[in-house]
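Below is a structure I'd like to ask you about.
For this view, one protein chain was removed and the others were kept in their places.
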Amino acid sequence: MNELHTLHILNKTPDHPRFGECLGMLGPDDAIVLIENGVLGLAAAEGFHSARVYALRDDVAARGLSGSTQATSLVDYSEWVGLTLQAERVISW
Amino acid sequence: MAMLIIIDQPPYGGWTGREALDMAFSLAAFDQPVSLLFIGAGVNWLRTGQNTSGIEQKSVEKNLAAAPVFGIEDILADRISCERYGIAPPELADSVVLTDANAELLAQYSQAAFAG
Partner (left out) sequence: MNNLDPHSFTLVITGAPYSTQAPQTALSFAKAAIAAGHAIDRVFLYGDGIHLASALVTPPSDEPHWPKNWATFLEEHEVPGVACIASALRRGLVDDKEQKRYELDASNLRAPFTIAGLGEWVEGNIKSSRTLYFHGDR
């Protein structure tokens, strides 16, 4: 497992200003967890630079996006809990 | 290391910014190091000449002027957001520092949070 500096928890759609703010503060050793409406970023094929991208499985499935997750690791709540503890800091956008 | 409280919503049209400021003041009151970052439409907090008498709300300009007195370490404003909203450096109070909101900035803080 590589170093994980900041874990960004993103629950906004790509049209929300905070989605762009999050991408603007993303570092190369960071990771994103898309939750709630944030998973729509997968449908909009947003570029996430070099950050690792995770998406909450239940939210992806609920929005009918299970087929749009090629480069994304789906995580359950338990794996998300683990990620928050691996990261040096966590920010909820 | 300090906490960074981020405000990305403009004043008056919503309460989230005020609630973010309350969080920052609380941390400072308990001697916890805290700084504020204004980004996006949040930079409109920093404009001078706010006259709120017609909307029956307290001026956030005055609230914010008290921040250094209450022990808030830095008041940071994202440079690009200020340009976008036409807020030029001479207009900013002396206590406000222009910065670039990026990963390097975030790395200087142990935690970062929005109020909502």
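Chains: A and B, in written order; residue numbering restarts at 1 for each.
One rule holds for everything that comes next: contacts are C-beta pairs under 8 Å (C-beta built on N, C-alpha and C of every residue); 3 or more make two chains touch, one makes a residue touch a chain.
These numbers come from a predicted model, not from an experiment.
Engineer: Under the stated touch rule, tell me which residues of chain A contact the chain that is not displayed.
Structural biologist: Its contact residues with the unshown chain are 9, 11-13, 16, 35-37, 58, 76-78, 80-82, 84-86, 90, 92-93.
Engineer: Could you pull out which residues of chain B are in touch with the chain that's been left out?
Structural biologist: Given the touch definition above, chain B has residues 3, 15-16, 19, 22-23, 26-27, 29-30, 32, 111, 113-116 touching the missing chain.
In this text, only the chains that are shown with their structure count from here on.
Engineer: Between chain A and chain B, what's the gap in Å when you average each chain's C-alpha atoms?
Structural biologist: For chain A versus chain B, the centre distance works out to 26 Å.
Engineer: If you look only at chain A, which of its residues touch chain B in the complex?
Structural biologist: Residues 5-6, 17-18, 21, 24-28, 30, 89-93.
Engineer: Help me check something: in the complex, which residues belonging to chain B touch chain A?
Structural biologist: For this pair, the touching residues of chain B are 8, 39-41, 101-107, 109-114.
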